[in-house]
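One structure, as C-alpha cells, below. Some questions next.
Excluded from the complex is one protein chain; the other protein chains are retained at their positions.
Letters A and B name the chains as they come in the text, with residue numbers starting at 1 for each one.
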Amino acid sequence: MQLHISTDDGVPIYQQIVNQVKYLVASGRLSPGEELPPIRVLAERLLVNPNTVARAYRELETAGIVEKRRTAGTYVSDQGSPLARRERIKILTQRIDSLLAEAGQMDIAFEDVVKLIEQRHSAMQSHRRQE
Amino acid sequence: MHEPFPSSAPPVVDIRRVSRRFGDKTALDDLSLSVPRGGVFGLIGGNGAGKTTLIKHVLGLLKAQSGTVAVFGLDPVQNPVGTLGRIGYLSEDRDLPNWMRVGELMRYTQAFFPNWDERYAEELRETFDLDVSAKVKELSRGQRARAGLLVALAHRPELLILDEPSSGLDPVVRRDILGAIIRTIADEGRTVLFSSHLLDEVERVADRVAIIHQGRIVLTAAMDEIKDTHRRMTLRFQHPLERPPSLVGTLSLAGEGAEWTYICSGESGQLRSAAEAIGATVVGDASLTLDEIFVSRINA
Partner (left out) sequence: MRSIPQTMIWELWRHGRWNLIAAALGAIAMPAFFFAVLRQEGVVDFRDSSQITMHMALLLMNLAMFIAAGFGAQEPPSRFYALPVTTASLVAWRMFPVMTVTALLSAMSSAVLNAAFGVGWPILGPALFSAVLVAAVQSAIWSTDKSGWEVPVMALVTGCAGVWFKSCYGAITSQPSFFWTEVTTVEIATLAAFAALAYCVAVNGVSRARRGDTLPGLGMIPWLDRLLDPAPASGASFRSAAHAQSWFEWRQKGRLMPAITIFGIIAGCCIWLISSRDATTLYEGILAGGGLVSAAGLLGGLVLGNCGSSDADLSMGQFLATRPMTSTEMARTILKTGAKGLLLAWIIWLAALLTISLVLRAVEAAPRPLLPRGIEWWYFPASLVGAWTMMGLMAWVSLAGRSKLLLQLLAGLFITFIAISMLAKLALSRQAAQQFFVGLPVVVAALSTIGTVMAFVAARRRGLVGWPTIYVAVSFWATLSAVAHAADVMQASQRPAVLATMVGIAALAVAPLATAPLALAWNRMR
C-alpha cells in the first residue's frame, strides 16, 4: 500500500491517510478483504505518530471502508456494503463538481459537456471490444 | 496506545513556575509545563527561546532559581540516579568522549543502566552500521548522532529526551531518529520529549506541542487540536477596503482591495459565521501547516 504524506499544505496527516486509502479502495488498487498494515508498522513506514494512524483507521472504519476483525488486523470491507458505495459516489460527486466548475470557467455549455461524456464513453467501449 | 492520551497516570515531567536568569538575560520567565506519560511531546521555539534551558532543568543540570521541577515525581537535582537512570538523552552537541571506541562506549554506558538490553543494542548497532572498533572522533557527524542515539535507546528509557536531534544532519539520519521516536512510544507508557525547530518533523510525530517564546509558553495543546483550531480564511468583501475589520482571534492579516486573507485561531464553523456576520463571503478556508501556525503565533 503506497501512501505519501506531506506536511506542505497544512492538510492534517490523518486526513491525508484517510483520503488516500479511500482513493486506493475506490480505484481498485486495494481489493476487498485485503489486509491493511498494522498501525505500528504503517506509522514506522510513514514516519508519523501511531496515534495519527489509529485515528485515520477509526475514521475509515466509521465510513465503512475498512473493518476491524477480532483476531488481528484491519481489512478492506466488501465493496457491496451500502456505506462503501456511498463513499465511492461521494468521490465521484467531487470529481463531477470540479468538472462542471471548469467547464463553466471555460465557457463550454452544459449540453456540450454531456455530449462529450457520451463520446468518450463510446470510444472507451469500442476500444475495449477491440482488445 | 489507541487512545489518545492523557492517561490518568501522573505526568512524567512537571515544571511549575520556574524562572531562570543568566546575568541580565531572562531565559525562562515563570514557566509551567506538564508532560503527560506516554506519547510524543514536541517543544518548539526559535533559537534562544529557552528550549535547551528548559531541558537542562529537566535533567538536573540547572537548578531552578524559583519554582519546582519534578521528573517521575522526583527532584532531578537531589536524585540524579533515580531520574537520570530512567532517561535517555541525546544532546544537541552530541557530546561523546572522542577517544572511546564504539564498543567501549556501549560497554561503558551499559554499566550505568540496569535495563540495558544487549541484544537490542547490538541490533541497533548493526542497523546504524557502526563499527565496534571505530573511535568516536573518527565518526562523521551523522554517525556520531547515531552512536549517541544508540546509547540513549538501548536501555529502553521511560523518558527519551532529544534536544534538537536533527540539527545539522542529513535526511537519512533524520529518518533514523524519527523512526526511533516512533518505535519508543509504540511501547506502552514510554514518553518522548523533543525540542526542534524543524516543524515539519514535529508535525509528523508529536501528539502534543508546546510553543516557547522568550522564556514563556505561548501555547500548549494536542497536535490535532492545534491543527483544527487554526485556519486560513480568505474573505471577499462587497467593496474594496483600506483596513478590513478583524475577526475575533485573528493572528495576522494580508491582502488588498476587496479580498483579504486572515490567519485566525478558532474552529472553521465559528469563523465562517463570524465572517458572514461582518458581511463577507468566505472564498477560501484552508488548514495551516505547523510552521505557519508557529510563525503567526510568535508574531502576534
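Rule of thumb we're sticking to: a contact is a pair of C-beta atoms (placed from the backbone, for glycine too) under 8 Å apart; a residue touches a chain by one contact, two chains touch by 3 or more.
Please read all numbers here as calculations on a predicted model, not as lab measurements.
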Shown chains that the omitted chain touches within the full complex: B
Contact partner of the left-out chain, one of B:Pro11, B:Gly42 or B:Gly60: B:Gly60
Selected from B:Ser19, B:Ser34, B:Gln110 or B:Gln214 as touching the chain missing from the view: B:Gln110
For chain B, the residues touching the chain missing from this view: 59-63, 77, 80-81, 83-85, 87, 89, 91, 93, 95-97, 99, 101, 103-104, 107-108, 110-113, 132-133
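By our rule, only the chains that are shown with their structure count from here on.
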For chain A paired with chain B, centre-to-centre distance based on mean C-alpha positions, whole Å: 33
Chain B-facing residues of chain A, complex: 5, 7-14, 39-40, 43-44, 47-51, 54-55
Of chain B, residues touching chain A in the complex: 1-2, 4, 39-40, 175, 178-179, 182-183, 185-186, 200, 203-207, 223-224, 227-228, 232, 286-290, 292
